[in-house]
Every structure is written in C-alpha cells, then in structure tokens.
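Below you will find the structure I want to go over with you.
The other protein chains are all here in position, but one chain of the complex has been omitted.
For clarity, chains are labelled A, B and C in written order, and residue numbers in each chain start from 1.
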Amino acid sequence: MVGGGPGAFIGAVHRIALNMDGDFDLVAGAFSSSPDKSAQTGEELSLDPVRIYGSWTEMAEVESALPEDQRIQAVSIVTPNHVHHGPAVEFLNRGFHVICDKPLTVNGELAREMLAVARASGRVFALTHNYTGYPMIREARELVRSGKIGKVLKVYAEYLQGWLVDPLEETGQKQADWRTDPARSGPGGALGDIGTHAFNLLEHVSGHKVSRIYADRRSFVPTRQVDDDTMAFIELENGATGTLCASQVCAGRENGLRLRIYGTEGGIEWDQEHPNDLHVCWKDKPSELRRTANGYLCEAAQSLGRTPAGHPEGYLEGFANIYRAFARALRGEPDLEDAYPTAADGLRGVQFIETVIESAEKKAWLEMPA
Amino acid sequence: MVGGGPGAFIGAVHRIALNMDGDFDLVAGAFSSSPDKSAQTGEELSLDPVRIYGSWTEMAEVESALPEDQRIQAVSIVTPNHVHHGPAVEFLNRGFHVICDKPLTVNGELAREMLAVARASGRVFALTHNYTGYPMIREARELVRSGKIGKVLKVYAEYLQGWLVDPLEETGQKQADWRTDPARSGPGGALGDIGTHAFNLLEHVSGHKVSRIYADRRSFVPTRQVDDDTMAFIELENGATGTLCASQVCAGRENGLRLRIYGTEGGIEWDQEHPNDLHVCWKDKPSELRRTANGYLCEAAQSLGRTPAGHPEGYLEGFANIYRAFARALRGEPDLEDAYPTAADGLRGVQFIETVIESAEKKAWLEMPA
Amino acid sequence: MVGGGPGAFIGAVHRIALNMDGDFDLVAGAFSSSPDKSAQTGEELSLDPVRIYGSWTEMAEVESALPEDQRIQAVSIVTPNHVHHGPAVEFLNRGFHVICDKPLTVNGELAREMLAVARASGRVFALTHNYTGYPMIREARELVRSGKIGKVLKVYAEYLQGWLVDPLEETGQKQADWRTDPARSGPGGALGDIGTHAFNLLEHVSGHKVSRIYADRRSFVPTRQVDDDTMAFIELENGATGTLCASQVCAGRENGLRLRIYGTEGGIEWDQEHPNDLHVCWKDKPSELRRTANGYLCEAAQSLGRTPAGHPEGYLEGFANIYRAFARALRGEPDLEDAYPTAADGLRGVQFIETVIESAEKKAWLEMPA
Partner (left out) sequence: MVGGGPGAFIGAVHRIALNMDGDFDLVAGAFSSSPDKSAQTGEELSLDPVRIYGSWTEMAEVESALPEDQRIQAVSIVTPNHVHHGPAVEFLNRGFHVICDKPLTVNGELAREMLAVARASGRVFALTHNYTGYPMIREARELVRSGKIGKVLKVYAEYLQGWLVDPLEETGQKQADWRTDPARSGPGGALGDIGTHAFNLLEHVSGHKVSRIYADRRSFVPTRQVDDDTMAFIELENGATGTLCASQVCAGRENGLRLRIYGTEGGIEWDQEHPNDLHVCWKDKPSELRRTANGYLCEAAQSLGRTPAGHPEGYLEGFANIYRAFARALRGEPDLEDAYPTAADGLRGVQFIETVIESAEKKAWLEMPA
C-alpha cells in the first residue's frame, strides 16, 4: 500500500476491503511521505519492519529486487490525487498490478500517460470507483442497458454533502486540507472528489457516454481555492439530457449520492445511503422495490452479494467487491468486463473534470471526448 | 365558475376545494365554450338553470345586472391558460372578486395588464398556486425565512411527471390536448404547466427572488409543439444557486414535486407525494421529521390544518386552503400577507416562463426582472 | 347533525366530509346537550335559527313534523359513544336515514337492538369506520380476497397513539375527558376508541372473521378508569393467527394505524400515516409499491379517488368516501355491498370489545360470535 498513514480515511477503507474476503494480505507499505509516520502506521498494522518503507520509490525499488515469490503481487495506491500518477507508473513499469483510488490523476495529459503505461505493462490496473461495486447498481445497469426501461430520456445524478460548508481546511483537518488544495487535489474540488463518482456511475449504469456539458462551478466558502459546488447540464450520446450536481456545502447532507434514470417505459432510482434498495418505476405498472440478494435479481447483481436477502450490505462490501474483482483479474479469470473500473474509466473521469471546468469558464456547452 | 366542463380535471378540484369548508356555494357557471356542455355540467351540479350560462361574457353581464344580494360574490376561473385574461379582467372590472388557476396568463404583457386591473379594481384576486397551501410548506418557509437553517446557499426544485412520455395528445385526451397546444397553453409546455409551480414554491419558501437563469428546454416527443422538459440553473438574489427541473417524460413518475433548500446551518426537504412530512437536516444535530398538525409547528403551519396529527392531509386540503384564505380576504380580514398567491405572483410566473424560453434560445444566462 | 358542538373533533370532520362532494347540505342540528352551545355552533355554521335544536329529541320531533320536502333527509350522529343508541333508534323509527360514528354503541345488547331497528326501518344506516374509505384499503382487500397473496396465514394489526401517555383527562381536555369516562365511552378505552378501527379494518381487508381471542388490557396511567393499552392474539376462522395492538401511551406516536397481512404467496402492508402507499411483497418477485389513482389498481380502488396519481388523498377524503357511499345508498343505487360499514359491522365491533374485555379478565382464549 502507498499512502494510508495516520489520519487517512480512504486508506483504512481499502485495508478493510482487501481483508474482507481473504484474497489479499497486506505485507508492505509506504504509508506516508513522512518516514516516521509511515513507520508508525506500519507498526500499528504489525507489518514486518523491513517492509515498511519511507517512500514509494524506495518501496518500488526494494520490492522489485525481492525474489518473485517473496515480493508483493500488487500495490494499492491511496494517496492524495497528485500522488497517483507517480507510483502507478513506477509500479506498473516494474511489473506490479495496481489498484488506485479515484480520480485517476490531476490532468488529462497524465491520465492518458497512465492509461498507456497500464496497457503496455500487461498488468491489471483497477480504479476504485467503489460505488459500482454495489449489487443494486449492477441490477440497475442491467435494467437500463437491456432496454427494459425503454430508450433513456432523462438522467439525474447528484452527490450532495455538507461537511465543507464551513472553511474546515483552516482548522487543519486532514481530509479537508488536501482536498481543497489544488496542488494536491487537482483543479477540481467537489468536482474531482465526488463529482467524478456521480459521473462514473451515470455512464456505468446508463451505458451511454456523456457527449456535451454546460457547467457552473463555484466556491461558496470565499477563501476556498477549489470549487465546493458544481452543477452541470449533460447530454448523452443518445440524445438524453439531465443534470449532474456535486456539492459539499449542503449543510446536514451526509453522503447523498443519488442516481435516477428515466426511459420511455420506466425508470430506476438509487440512493447510496440505502444502497440495498433499488426503486424501479414503470409507465403502466406498480413501481417495484428490488433488494440485494434476492433470487429475482440478474446474475451480475447476485454475484456481488455476501449475505442473504434482508441482511444489509454496506459501503465496505461495495468497496471489497472492487478488490475481489481485482483479485480475480490477478488470477487471470476471463469475462471480467466491467467487473472493476479501469484506467480508461479514470481517463474519462479526468476528461469530465476538465470539460466541466472549461464549460464553467467559457459559459458554453462543450463536447466531451467520445 | 368559468370553465370546468365535461372531462375537466382542475375544475372538479376547485369545486371540491370551495365546498370543503362551507365558505362558498357554487350557484352559477359558464362551464364550457360550448353552451350544451355548459348546460350538461350545470345540471349535473344541480344549479338553477337560469344561472347556467353559455359563455362567460353572458355570465358577467347577467350576474352583474342582478341585485347585489342575489348576484355571485366571486368567480373561479378554471379554463385553459389562454382564457384566463379575458374573464378575469371582465369580472374584476364589474366588481367581482376573482380566484384563477395558474399560470396567470400566456404572456407578460397580458399578465401586467391583469395585475394592473386587479389592483385598480379593489377586488381580491387569488391565484391557485395550490402547493403553497400545504401546512408543511408554511413550516419550511418559516424555517428558511427565519434564518434557522442559516444563509441559503443551495436550492434544488424539481417537478417530474411521466404522463406525457408518449404523444398522448394525438389520442384526443383532453388534458394532454390543450396543454400541448401553444395557442391555448401559451408558449410553455411542462414549463408553464408544472415548472411555474416549482418556481413559485421555491421563491415562496426561500424568501429570495430568482435573479438569473440559464435554461435548456426540449420536446422529447418529436411531434409535440411545446416543451415537455425544462432544466434551468438558477441564481437567487442573495447569491445562492441551484437547479429547477420540470419534465413530463419521466416514465413512471406520478407528480414528483420536490423542494430542497440548504443553508449554512441546515436544510429542508419536501416531497409533494408525502406532503405531511417535512425533513429538516442540521449541520451538527440529528435530522428531524416534522409532521402536520403537531404542537411544535409554527403558527402559520398549524393554522392550515383541519385534522389532528397523524391524520393525513392531502392535495385537496392544500387547494382548499387557498380558497379559505380567499374567503377570509373577501370578508376583509387583516393580516393575510402571503396567505394566498396574487396577481403579482402570477406576473412573476409568466416572467419566469419568458426568461426560461429566452435563455434556452439564446444559450445565455439572463436576468429575471427584480 | 346530532353532536359536534364547541371543541368537538369528529363533528368538524364529518361536516367537511359531507360538504366535500356536494352530496349533502347541513341544514339542521342539535349540536350539544347544552342548548346554548348548540345555538352557538349552529350560528357559526350559519344555519337557520329555527332548525338549531336544543336536544336531539326536539330535533327528531320537529323535523319529522315538517313537510317531507322540507325536513332533513338523513341525520349524522357524532356524539360520544353512549349517545349513539338513543338518537339512532329515534331517527330510524321516524323514517330518517342515519350515519353514525363508531363504535356503534356501548354494549352488545344495545348494538343488537340498533341492528334490528335499522333492518326493520328500511332506512340506510352507515357507520363511519372511515379507514375503509381509503382507496388503497380497497386495493389491499382485493389482493387478499382474490387469493393473489395466497392463503392468509398471518395478520398483524396495530393502532398506536401517544396522546394519552399523561393523564390529559385531568386537565379537562374535552377529547380525553369523555373518552376515558366509562359512562360515556363504554367499557373500552383505547380498545373502543381505536382498537375497533383496527379490528374492523382487519376483517374488512382479510375477508375472514376473527374466531378466537386472547387478550391483555391495562391502564398505564394509574388514575385512568378505562384501558389505555390493549394487546390481543387473534385467530381467524381460516386458521390464520396474529396480533392486534391498540395503545394510547406510545409517546411520540401520532396516529399509527398499520395493517399487515401475509399469505402463502405474498403480503400487504399499509400505514395510515402514508395512506396512498400500499406495499405488496411477493414470495419470488420484487415487492411493489401501489399508489392511489393509478390505472393498474382494481376498480374499487380507482372509484374512490378524487385526484390523479401523485396528488395525495388524505384522511378527510377517506371519511368523505363513506359519506359519498351513504349518499349513493340514499339515492337507491344498487351494488353497494361493502361500500360503507353498516350496523352489522357495528355490532361486530361491540362484540370485539366485549370479547377482549372478557378474555383479559378470564385470562383465556375465547370464541368470538360467528
């Protein structure tokens, strides 16, 4: 693992997710840019001291020098956004599989390079757009892509949080600190942190690419250096339209990622805060509540569950599903299309960020790359 | 009553609402532009045949010629949008009070004239933006306007229906027919029919006027002559931003009018399909569910209820509240500020329609009149 | 109207319900056992002073002496329970139709007499078990009775309120006062006031009579003279079992009437506080949400609505549906089976009260009359 030192949120999440199914053991790490902090975290995790590294460059060098059956198999990158590109490229080039937090990186140029390196390396590269790991997202995807809800006309994606309504970064809070610093988070604030999740989910479920965007982007906290609110009109390649809103200043909202897609025959509605419920509405029939782990779900949705119907699956399980698919890819299993997000998905997310920023600046509808 | 003949939806609603509290008796009407249909409806309602009129002009003339204690006191106008202006002006000028369905009329010029006539007449003019009649909307309004949720930052209003996802107007269905005919509905389709409700509610609850708009407007049904989908970015006069979406092509959606407003301390969330529930979220406290008719509500919210807590109030009661306030105004009661929407609110709605249409055409942010 | 004077709750509800569809006009009343209070209410309702009576005996006498086309057609009895029998019998015997609040009366002997008088009179007698007037109750009834959910196995009915958790009757509050006085409410407290509603609804929807009961009945407020909490095990004639709980000491609960019935193929779940939602679960299919006014509902459910889908109907509309059915019966319309509760339903409710009380005393399972 690269990153995930003291005070990190997403590093702890990755560790639980990789532990959950027994597919991985965490054996080495460069947990912080501070060697002391890295050592502290490594000790807390009871790692062998010789495999707790002071930097990811050291880790890459030493691990690749170990005999093949003793070195790490894969690396999990959970650093702030600006430290994704460096270790990803380094470890891929040295022959390690990589699983990396989102967004892929901080600009399109670096993203394209990462995609190229990943492809050239022949190694597995997975990006933790973890919300695609929920069983009911797979069910929604099947309902939409199979045409059961008809031709998609309208798409509403939103991701509303409230935790940055005050200038929390000025208190030194670690999560707020790097996320609002463009040098570390990249040019997008709420846009990159949560907007990319909404964007990824929307394309993942709808099966249609976003083709055009008109966006508005603001900082409601005056001293903030990145956006804390983004609104976008979107047009899909099939002609559907909709809105995508990402905000971190909706006081009282926890982690409100919601997706609604309506077609000519019906629609799907999903709320991450109750992720085992998928509401499906129909033009001429009663609406349905589909729930995780029932026999009536599509195979993809059923395959992601760990518990029987009525035993709620949560955020960590969704996350662990990405790790499980990554493990399957490492074992060379076939038919893993869309089982985990890839560098190409990551590039697309970075392009989304860049298009939104440009649209908001130019006040114009802009084309997304195809 | 003017309008409300065979097959009418909103006319029947008005009749129930005016009956509900015993404030009004329906004694005369010109229910249709067809004298036969008017007679048919009047008979069904057991009216005195001499007061069933073949046209609203005849009705205005005859009723105003009756002795003061025998003539109607007020007129309810429930015709399609293009027949609001004519009877409203006529009856106001003849000294009758008027309660009129929304939107006020089909363009800004006529709207301004109606406002001027209403003011000059000294008569009461009420517009049935009925959703302002729900008790929990008054509670939301109090929470927002009093500053309890802090400075308003974000506003999300939406009104999603699915009943026009197919070209229902081609089947001759009466409701679809006039609503999709610009000669009768005015230039806005979904925009005028339901978008104006969302707009009115947003300004009513937030206490801030919309100052700027950027809009997108489409017809997803190719043969349709008016929009069936509208999306708008909005900016309020206090700097808050948000979205307003009105669509009639979200298959499976019934009558999804929702309003969410977030400030620096918390937010309110309301869904017309469960109108007795007001969700209130707070920055540092558990979120609350406030419900109609409880003692903890503000006085304005309590005064609108007819039943004790837990006995749900619905759409018709909201509508009846507008009629009840109209009756109070007719009796000359004081302190009725905001108890019912007025011609000025109606003008504002028409300005909203016109600004959205112009913004969507010019692809530009436009100022709303102050 | 008999009853419904100053401070009455249910009298006001009846007046709105009878007004709602224009089927009835309120023209006469004995609103209180105090002539002064009766006069006060009559004046507030703008009745002709000569038809405001000081007692229901006077009203019965004077009205029946009027010419047939000038006298009242029907009487609405909204007095406390102990004053149902007297006026009901009197008015029926004088040839008037009667609509009466529940429970029918205070003991089985009086109930049987009322039923006999009602039958002998040839007049219409309706009992306002108003919750049977909700559209979704009719849909639930159809789903259960048609066998769609299979053989009924389990039934859970509950009616939980919190307003009597304190000895409110000691403050003189009118609603609490008579409801906790066995001389006026009859021997059941929560049992008669709300338990009978749950019982009526359960038999109405399930289509099966309760055959055996084992009950527990208490007063949690020590000074209270009637029960404020009742729990019963019930067995239906088809072998299904379940619980029926009625409590008025669940602090914070408003008007929590819920009914759940499960069969061998699926189940129905309904909550009066969101009465337009009917949840239907199935053994091997996604659960459904059926909502008022949609085209997929059974005819009985559709016929009770006044508004289109998504425009919520509430408590008053449910109540008004009983009045509307009563009006249809007065007009002699056929096929009104189960359209409104009758004196026979009322007798059954009184038998329920008596069986519960006896079971709780004897601590034994007891048979209900068939």
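By definition in this document, a contact is a pair of C-beta atoms (placed from the backbone, for glycine too) under 8 Å apart; a residue touches a chain by one contact, two chains touch by 3 or more.
Just so we're clear, the structure is a prediction, and the values are computed from it rather than from any experiment.
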Touching residue (missing chain; options A:G95, A:G147, A:G239 or A:G314): A:G314
Which residue of C:V249, C:L278 or C:I353 touches the chain not shown here: C:V249
Option from C:G162, C:G195, C:P275 or C:P341 whose C-beta touches the chain left out: C:G162
Interface with the undisplayed chain - residues on subunit B: 279-280, 284-291, 294-296
Missing-chain contacts mapped onto subunit C: 149-150, 153-154, 156, 158, 160, 162, 165-166, 214, 216, 218, 220, 229, 231, 233, 241-243, 245, 247, 249-253, 262-267, 280-283, 287, 363-365
Contact set of subunit A toward the excluded chain (per top definition): 9, 12-13, 15-16, 19-22, 26, 45-46, 161, 253-256, 272-276, 291, 294, 306-317
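Heads up, the rule we're going with is that only the chains that are shown with their structure count from here on.
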Interface numbering overlap (same over half, different under half) for subunit A and subunit B: same
Chain centre separation (subunit A, subunit C; CA means) in Å: 55
Between subunit C and subunit B, distance of the C-alpha-averaged centres to the nearest whole Å: 35
Where subunit A and subunit B are represented by their mean Cα positions, the distance between them in whole Å: 42
In subunit C, residues with contacts to at least two other chains: 291, 294
